[in-house]
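A single protein chain has been omitted; all remaining protein chains appear in their positions.
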Amino acid sequence: MKIIKFLPIIFLYFSLFPSFSNEKNSQLENKIFKNLRCIICQGQSIYDSQSDFAESMKLVVKQKLESGMSEDEIYIFFKDQYGEWISYDPEFNTNTYFLWGLPVLIFLLGGAIILRKLAVLKN
Amino acid sequence: MIFNYIGNYSLIISVIISLTIFFLSISNLQKINIKKKINLNKLNFFQFFFVLVSFFSLVVLFVLSEFSNITVFNNSHTTKPLFYKISGTWGNHEGSLLLWLLILTLSLFIYFLSSKSRPIKERLLTLIFQEVIIIGFLIFIIKTSNPFNQIFPIPKEGLGLNPILQDPILAIHPPVLYLGYVSTSIIFSSSLASLVQGNVNNLWAKHIKKWIFASWIFLTIGILLGSIWAYYELGWGGFWFWDPVENISLMPWLSLTALLHCILVLEKRSLLSSWTIILSISTFTLSVCGTFLVRSGILNSVHTFANDPERGLFILIFLFILVFLSLVIYFLFEKNLKTNNNKFNLLTKESSILINNWFIMYFLSVILIGTIYPIFLEVLSDQKISVGPPFFNKLLIPFLIPFLIFMSIGPNLNWIKNKIFENKIQLIIFFILNLILSFFIIKIFGRITLTFTILLAASFYLFYITFKDLIKKDYKNISQAISHFGFSLLILSILMNSILSKEIIANLKVGEEIKFMESTIKFKKVENSSRSNFKSLVGFFEINNKDDKKFLFKPEIRIYNQPQVITSEADIKTNFFKDKFFVINLVKGENYFNIRYQEKPLMIWIWLSTILIAIGGSVSFFKRYEK
Partner (left out) sequence: MKNRYFFIIIVLFFFFFIVLFKGLKNPNVYIPELQKEKNLSRFEASDFYSNTKTSSLDILNNNNFYLINIWASWCLPCREEHDYLIKLKEQNLIKLIGINYKDNFKNAKKFLNEMGNPYSKILKDKNGTVSIQLGAYGVPETFIIDKNKKIIKKIIGPIDKKIYNEILLIIK
């Protein structure tokens, strides 16, 4: 099969990429930065924003990571200080049942309609 | 100046012509008068012509830097290069609305000329519905967003010199995007007209197909241009942020993609007619809804035009009138839709397109709900939350897996009935090889979850299937093969890019160096220079590979004085394997710089694959023969 010819090429391609070194810390940092909003440049995360406030927030995140706080604890801290708005990831609580549930409901509804339509036609 | 008046009065003449067309069409519906039909062509032309004159007047005002015009004063500057003076015409709220109107009238003109094969009553109804939209926009522009308002005394200089907005890609992004959005208005009007007349059948599908493809191609390229601009200009190497304005452009695209598939079914098999009408209505509705969300100031985004709620109210009312009318028309005339009770089994192209629609509607609902939910929550319970990338990723990515698998199976099924899979063994073997390959990748790169593994496997599988179809040289389905292959390449590129990208962020002084994986980054020097309207600071960075190959990067900081803006120009080295992305930033009050270096594999394939998707659509658009 042709695909077997492709496999060695794909393998070679990937070996061009060096493996991960321990950048786990900076990856976690960046992940948190991308998840928090900047209050000064309100359309951007603190990762993207170049405002002073974003820089200070990044420092605080780094300090808290170094002091041993987990990712979730950091989000809780910031939400405590600035409100839920500061995090891009909405929680799953009474306020957001519809947010998370409605799309899934629509999906299931769509599936049910299709199944019914195909079942009807089968008969 | 005189062009202010020309522009203004042209608009008013257009209103008069539009109203004339509207009433003429209504009266023609009652009695067909051939002489009046020819006049409609001319009237359509003049309606377009006067909007064109108005638009052209605004361009002239911008080029001549006529600051007596408030719009020009707010958005232009004498030292702007000519190209950007012209593109500044549509880079603001009033001018972009005039562009909307221009494309609306142009579409109608082209429609009426090219629809001679359709029954006259349907064409007149399309005219009527489209005129409702045109007149609505005309009134909106003249009453609340007139680009020809004057200011006295005439200012000597304008305010609009934001350097971030002076970019070639950003200049052509709105016109291309609008060609996509606005032409869906014809699809909307024609669908409603066809519904009323009971013409929703394969002949109408064949006719409207070209419009759907044209809109879709422009919308695809328009969204692509926006992402490319964000990647090259916004500094941090991202190309999609799930920003409300980006979501708003994606929603009509999704609806249009589903519509595109439905229209093919309608043409070949006379099925899915109600889906087609509903999708036609929803696509244009989403376009206008997007216009509302962006221009009313209701959403918080980097992209929004600065606006006041009065305009928002107008668009909101206009939007709801449109939706209300279409709902009423749909429910009144739905019985005209011939529900074809041809049986089709589970394993057919029809059912796979149905499944395709199901998934696309799900993706659409996720994006729609995610974008407008914060508004609802704030109004209903005074709570402010943010919905961003984590939400969209969590709800979209898992469902992408079955979608990709269905996409591997569906397009190869036959219409009506399909025999059980040929080459079953070959496919199973490949699927297993696929999983092995994915696990192999996971082992090297370590940090991916189960979801990503399966997603990667599914993308590879789709890639293989579509590649096989592409090289099969089946000219009957070549456009589908190209577009689907492009789509699989897009998903694969995005996945691999997000898994394999690496970056380092550090603070460096001149002369320092830092290690990055197996290379060293040396900060060699900084060069200062002065340009016409900004001061430039270029950092020279040398990166040594382990093979001792040296790369020199020269990212730049620009300090503008009018207005006071500091921008970062990244130095990006692109090749077919990866992009190397270097950015430098000033740190206030310190003598070191903040640098960011990223290696982003397969970046260019993300752009190329999207272009491939559009090419597939173009092939279908230009196809002349039918079996």
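Think of it as A and B in the order they're written, each chain with its own count starting at 1.
As a working rule, contacts are C-beta pairs under 8 Å (C-beta built on N, C-alpha and C of every residue); 3 or more make two chains touch, one makes a residue touch a chain.
This one's a predicted model, so the numbers in the text were calculated from it and none came from an experiment.
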Residue, one of B:5, B:83, B:324 or B:440, that touches the chain absent here: B:324
Contact residue for the chain not shown (choose from B:309, B:402 or B:563): B:309
Missing-partner contacts on chain A, residue numbers: 39-40, 42, 52-53, 55-57, 59-60, 63, 77, 80-83, 85-86
Missing-chain contacts mapped onto chain B: 292, 296-300, 309, 312-313, 316, 320, 323-324, 327, 331, 334, 375-376, 378-380, 384
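By our rule, only the chains that are shown with their structure count from here on.
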Between chain A and chain B, centroid-to-centroid distance (C-alpha), Å: 23
Complex contacts: residues of chain A adjacent to chain B: 1-3, 7, 10, 13-14, 16-21, 23-24, 26-27, 30, 34-35, 37, 41-45, 47-48, 50, 52, 55, 83-90, 95-96, 98-100, 102-104, 106-107, 110-111, 114, 117-118, 121-122
Touching residues on chain B, where the partner in the complex is chain A: 234-236, 238, 241, 243, 300-303, 343-346, 351, 354-355, 358, 361-362, 365-366, 369-370, 373, 377, 381, 383-391, 395, 399, 426, 429-430, 433, 437, 441, 444-447, 464, 468, 500, 502-505, 517-518, 568, 577, 585, 587-588, 601
